[in-house]
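In this view, the complex is presented without one of its protein chains, the others remaining in place.
Going by the order they are written in, the chains are A, B, C and D; count residues from 1 in each one.
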Amino acid sequence: MNELLIIIFAPLLGGVLAWALNVRGIRELLGVAGAAVPLAYLVKLYSELDASGQLSHSIDFAGFTFSFSLTHLTWVFAMIAGVVGLASTIAMVSTSRDGYEWLFALMSLTGAYGVFLSFDLLGFFIFWELMTVGSFMMVLKYSRSAGLKYFVLSVVGAFAMFLAIAKIYALSGSFAFPDVANAVYYAMGRGDLALVFGLFLVAFGVKAGMFPLHVWAPDAYSETNQSYTAMFSGVLSKTGVYGFILIYMLIGYRLMVEFGAFRSAPKFGYIIAFLGGLTIIVGGLLAALQEDIRKLFAYSSISQIGYILVAFGVGTSLSIEAGIYHAISHALFKGLFFLIVATIIYRTGKTTFADMGGLAEKMPFTFAMAFVAILSLAGIPPMAGFVSKWLIFEAVISQNLPILGGMVFFGSAIGFVYLIRFTYAVWFGQRPTDLDDTKDAPLPLAVAMAILAIPNIVFGIAPGLVVKELNKIFGGEIVTSPTLWELNLGFGRYNGLLILVWLIVGLLIAAVIYFLGAPVRKVPVTDTYQSGNPVTMEYNLTIRRNFFLPLKEALAFWLRISFDKLYRDIGAWVEDFAEVMRNYVYNGNVQSYAWYLALILLILAMWGV
Amino acid sequence: MVSLLKRSLAIISILVIGYWLAQGLAGVPFGEDKMLVGHYYLQHVKEQTGAVNAVTAVVVNYRGLDTLGEVTVLFIASTGVAALLWRKKRERTAKVGGSPVLTVGTKFLVPFVMLFGAYIFIHGHLTPGGGFPGGATIATAFLLLYMAFTIYEIPHKAFEKVEGLAGMGYVLVGLIGLAIGGYFLFDWIWQDWQWGVDNIGRLFSGGFIPIIYTIIGIKVGTELSGIVDNMLKEEVRE
Amino acid sequence: MNGQYASLLIALPLISAFFVPLIKELGRKAVMGYLVMITALQTAIAGWVANEVYSTGKPIIVIAGGWKPPVGINLYIGHFAALFVLIIAVISFFMAIFSFRAVNVEPVDKYAMLFLLLMLGATGMIATGDIFNLFVFMEITAISAYALTAYNKTGEAAEASMKYIVLGGIGSSFFLIGVALIYGATGTLNMAHLAQLAGAIDPTVAQVGLALIIFGLAVEAELFPLNAWAPDAYQAAPHPITVMFSAFVVKAGLYAIGRLLYLFQGAEGWSGLLRLLVILATLTVIVAELSALRQKDAKRMIAYSSIGQVGMIAFALALGTQAGVSAGVFHMVNHAIVKALLFLTVGYVGVALGGTAIENFQGLGKRMPLTALTITIGSLATVGIPLFNIFWSKIRILLAGVEAGYSWSVALILGASVVEAVYYFRLVHTMWFVEGGGRIRENFAIGVIAIFLAALIIVIGVYPNDVWTIVQKAGQDLFNVANYIKNVPLMGVGA
Amino acid sequence: MNVPDISIYYFGAIALVLIGLYAALVKKNLLKILIGLSIMETGVNLLLISIGYVSGKSAPILSEGVGPTQAVDPIPQALVLTAIVIGVATTAMALSAVVLIYEKYRTLNVEEIRRLRG
Partner (left out) sequence: MIETALKALFILLYATFVGFMFMGIIRIVTARIHRRVGPPIYQPILDTIKLLSKKSNITHGLIYDFGILYAVGATILAVMFIPLGSIGVLRAYGDLILITFLLEIPMLGIMFAAMSSGNPYAGIGAQRALLTLLAIQVPLGFAIVALAEFYGTFSTYEIVMAQQTMGWSIFHFPLLLAAIAYDLVLQAMFGKEPFDIMIAPGEISLGPMVEFGGKHMGLLQIQHAIALFAETLFFANIFLGGGVVTAFSSSILNTIAGLAVLLVKQVAVLLIATFMGAIFPRFTIDQAAKFYWKWPTIIAALGAVLASL
């Protein structure tokens, strides 16, 4: 079944050709083709997958055997990569200038596909590294410090994973998932097991942006081509999430047996869930305090990933299914948000909130897309965001884990808060004079945004579509969905269509009352009730900057603890240590070198005598 | 104060290393017959190589490759010294010549020293010493000339050519051995042509050992004097 | 043409080195042309030998002087030696071409002689089957390296050479004491014969003798405390010579350690020595990578990185398992290619822009695009990015390391390679994303070599199967001492 | 710890080696270090020779009086021949390097010759 290989390597091939030919028209065409081919194949393979349940393919290469497989789970994740990847590449048509970006963007997409479809640990690791390098080079082009911080953290994660893989390989002698699973189950000691879990936690935590390891995300997401960030945060963070599922698949059962459960959630799962909860809160609060539009959405992306981690941490099949559902909806609305950010930056060239404002009239289409994205991310009922959040709430709270329930609930409000902050600063209020002639989104970006907006609405109203696929992963009827519009969990029911219908009814009633009243007179934005002094264009009164000052004061104590500073200090300390050691060890004096030789002779003598 | 500490530390570490080496050497008692391959050489040296002096047989014939490497090392030394001390224009800066005793003595002695050197490397396979001591004595002859006369210089361009030729000669001998006997550095004179098989112990015996030793003698002589010449000269400051 | 003609591998460079003084007057161009011709010839012979060894599967045993071992000296050109002699020849050929442009300090004929003899020394070290002969060839390599390090005749070059001489001298003296001890205990110098008698040696003598031999070789193979001379020597030597240092001179020392280590498996105290070597190797990697972090000079930085990678090879060889040795050999091959490319290109930048300080590399992407691209490929390969050749050997080493139970050192080595990634990507960033000076025309020949090496890196990276099979054979040749003894036609030499 | 009873020749040889090492470790002047180096080399050569000696036997020149069983081991003597020349070569290279250093640095104190470091 070498279609799997085509799916994986098509983007890279497209990227390399695009970099090689580097002609304005052809390069974009190749790039988009590179992203579209895998998606087409995935859709084609769906029927075969339905029939046989798993399509696998293995090749012998460089002395190792690499196996690839497409199961329902990996099909779902691959589809996420496909859809968001395609949207992002279409958007890149307008925002990226040279072949360099096409090559590395599509290389990271190949990495993501490879991670999802590989069925052995070594293949998984290789594509993981490929993805890291691809995304790193995209960031390195814009800023060195952000790039290096991202690279060091993700390479530390990758090497932690490699150490764990090596330890398992030393035990099982092969990399394929089935052998690994039963080798870990039967032969692994308790200490090694804990070490391997810790290493995997670090490795996938870094890529998913879990709380203590999330510091790279804001810089990396903002210091790159914004339409690539849609793929970066939409798809690449999902590889981290997929990794957590891998932990469950490969060593989960043994961890459950070895370390027992804490109130129906496995102990190791509870660690993931708790860190996920912290990620939600930290990500959300920091997002609200940001001044740069890209950073706000970077932190919001981290906070949303926190939800998925909480869902996975709880460990029941319902919560994992809810987590995957949220992974899908997060990929959609986060991808959409970053495309919106890309359009804004592409049109206005501004990135901080202070210089923006009042774009709603000038960019109506983008604002409509933003409105859809806001509803979905904040979790307003008829949207996909709400369904997945609702599933996660139900799953977490029904496992009577009160603290996690509280964290998740708090998270939903934070989402609400920083979105309003974004809306107020960018769309409404007084418009600075230099933004008066901004045009609406260019065609490629508009198409990309549309591609991501539609599923947001569809999956909200008709969650049955998604739930039918997800149930196949777990085999049983985890979430029963009698009709396409309805979900029934036994202790909670949701009906997308009904909510939409009654919302429209409500709106109609309000509209009727509205139009009964007298006609309205359009008044410009500057003519507002100012208790006395009229506001003119020059004197632009707005609190776009430092919108949440009171929140910052309330959280002043917590904001002092910053892991970013901690890692930076460690980096600086390592470099100083290296400097001192180098000048001390290689001090240029041949006599001290002779002393080193004598020292080794002494060691040999001590050893021997 | 620091140097005292350093010295005492050095002494202590030296003693420990010494003790360790001594322990190692205790396992190889002095004076005992520890030979294994050595006996084979002693028994077969006469009929296999025709040399009376077993050491020269081992040096040139049995372990010929070592000596080839050996000659190369010396060649590298002389080239290296020439390369490092190379200046555009160089000349001798000695001011004071040798005293009359030295100048007259050198004029008289140099030919005999050279003859004695030649004797050593020609009789390498019979008497102790071989190409290297012979070459060294020749070099001392040139050194005598340098010390006696302030203006004397060896024709170093010619000497370098001789060095090259001698080296090539040695390798050619080896290659001829390869061509005739099938093995590189094969003693075809003794093994194939069986020359001098009957008169072991006299001059014309020992296969290609005398040939190689003469080549080495000339080469070592020229190289060492080349090194002396390089080290003596100073750069000419314009 | 029976196997014995393989001895031409030794005879050819020697006779052509002696021939150089005769053609000295024909001028610089002639001497350099002659050098290129000889190295091409040597590559041809090495190719023929390698083809011979790998097709028949049996090693070629060159008997010097017709005396079968242990009486005479034999050259054992097995899978490993054939592979590496070919690598030495090819890289010397490339460096001969590079010397055309890079070396313009005056006594060029002396340079040619020393160049050939350095190549000879390394070839001899790898091919020989006799430990004293190994000492002689090691000295040939070392002394020609001393001369070539100081060849530029600047203060720094002389200082670097002096340091190398002092440390190399001490190392070789102790090596000789070790040889004396081993000879005293066994009575023979031939490696195969020694392997047979290894079990019978008196324990303390074996332990002291083996420790001293490995100590002597470790100075040559740049293990941690003993490699203090290496960064200075790499930096001060002329650019082609640095390439030869990092590509095969170090490898010869490492091969010797590997060969002797596995020969004396029978001797006492062997596993203790292995553990010590693993610790030293891990220290080498860490210290070298950390020292390269804040380097001002690109050439010295890559020198440290090369030492770090060499430390990793030593770690692989000292693991004591077949997988470890094969991985180590695979890394030797990859490292030789990548470091040759890096030093070649950085050296060429040094020649073209005067000096290899990091500032000269700013905006290199615009000034010398071809060189910048090849340097980037080289750095990405060294860091161990997938789809490049070092990645495959690095993961094999680390897997073997964990399998052999040294997961702590593997963790430290991984940490060190993170540091390595940081300073290489800093270089890549300075080259491509920082503004630099005007465009500079790049030399054609050097460009072709660089492109060839870069292409080789990517080909091995993308399709490493064939190279892996070759390297596995070479690894077995090094590790499997039993068939080494079987292959060597030992004469029964009773007391 | 039992002091190993090694013969005077071994003791002398090791002593020379260690004296050479001592000079390299402690002496400040570069030339003295090189002298120490050559002492070490002579010590090693002496050790090599004394390894080959068999008490009560004569030099391995198999002229009339000396049969194969009365001769000392020839191999160490052959090795020493090579080792001596290597010692000469190393010392020659070292001295020319020192000449160059003095020409450029105007000092031979090891502490000051530290331009290449870090």
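In the analysis below, a residue touches a chain if its C-beta (ideal position, glycine included) is under 8 Å from a C-beta of that chain, and two chains touch if they have at least 3 such contacts.
Computed from a predicted model, the values in this text were never measured in an experiment.
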Could you tell me which shown chains are touched by the chain that is not displayed? A
Residue among A:Ala354, A:Ile380 or A:Leu602 that touches the chain left out of view: A:Ile380
Contact residue for the chain not shown (choose from A:Asp120, A:Glu321 or A:Glu394): A:Glu394
Among A:Leu13, A:Ile271 or A:Ile420, choose the residue that contacts the chain missing from this document, as touch is defined above. A:Ile420
Check the options A:Tyr100, A:Tyr142, A:Phe262 or A:Phe548 and report the residue that touches the missing chain. A:Phe548
Among A:Ile59, A:Ala187 or A:Ala511, single out the residue that touches the unshown chain. A:Ala511
Need a quick check: the contact residues on chain A for the chain that isn't drawn. 358, 360-361, 378-381, 386, 390, 393-394, 397-398, 400-403, 405-406, 408-410, 412-414, 416-417, 420-421, 423-424, 427-430, 491-495, 498-499, 502-507, 509-511, 513-514, 516-523, 525-526, 528-531, 535, 541-543, 547-548, 550-551, 553-554
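As a convention for this text, only the chains that are shown with their structure count from here on.
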Whose Cα centre is nearest the centre of all Cα atoms in view? C
Between C-D and A-C, which chain pair is linked by more C-beta pairs in contact? A-C
Centroid of chain A to centroid of chain C, CA atoms only: how many Å? 45
Could you list the positions in chain B whose residues touch two or more of the other chains? 10, 13, 17, 19-21, 23, 25-26, 28, 34-35, 37-39, 41, 63, 66, 69-70, 73, 76-77, 80, 84
Touching two or more other chains - residue numbers and ranges from chain C: 132, 136, 139, 143, 146-147, 150, 153, 158, 162-163, 166, 170, 177, 181, 184, 189, 204, 207-208, 212, 231-232, 291
For the complex, give me every residue of chain B touching chain C. 20-21, 23-28, 34-41, 61-66, 68-70, 72-73, 75-77, 79-80, 82-84, 86, 88, 160-161, 163-168, 171-172, 174-175, 177-178, 181-187, 191
Under the stated contact criterion, what part of chain C meets chain B in this complex? 2, 4-5, 7, 10-11, 14-15, 17-22, 24, 62-67, 70-73, 75, 106-107, 110-111, 113-114, 117, 120, 124, 128, 130, 132-133, 136-137, 139-140, 143-144, 146-147, 150-151, 153, 158, 177, 181, 184-190, 202, 204-205, 207-209, 212, 493, 495
Parts of chain D lying in touch with chain C, wherever the complex brings them together: 17, 20-21, 24, 30, 33-34, 37, 40-41, 43-44, 47-48, 51, 75-76, 79, 82-83, 86, 89-90, 93-94, 96-98, 100-101, 104-105, 113, 115-118
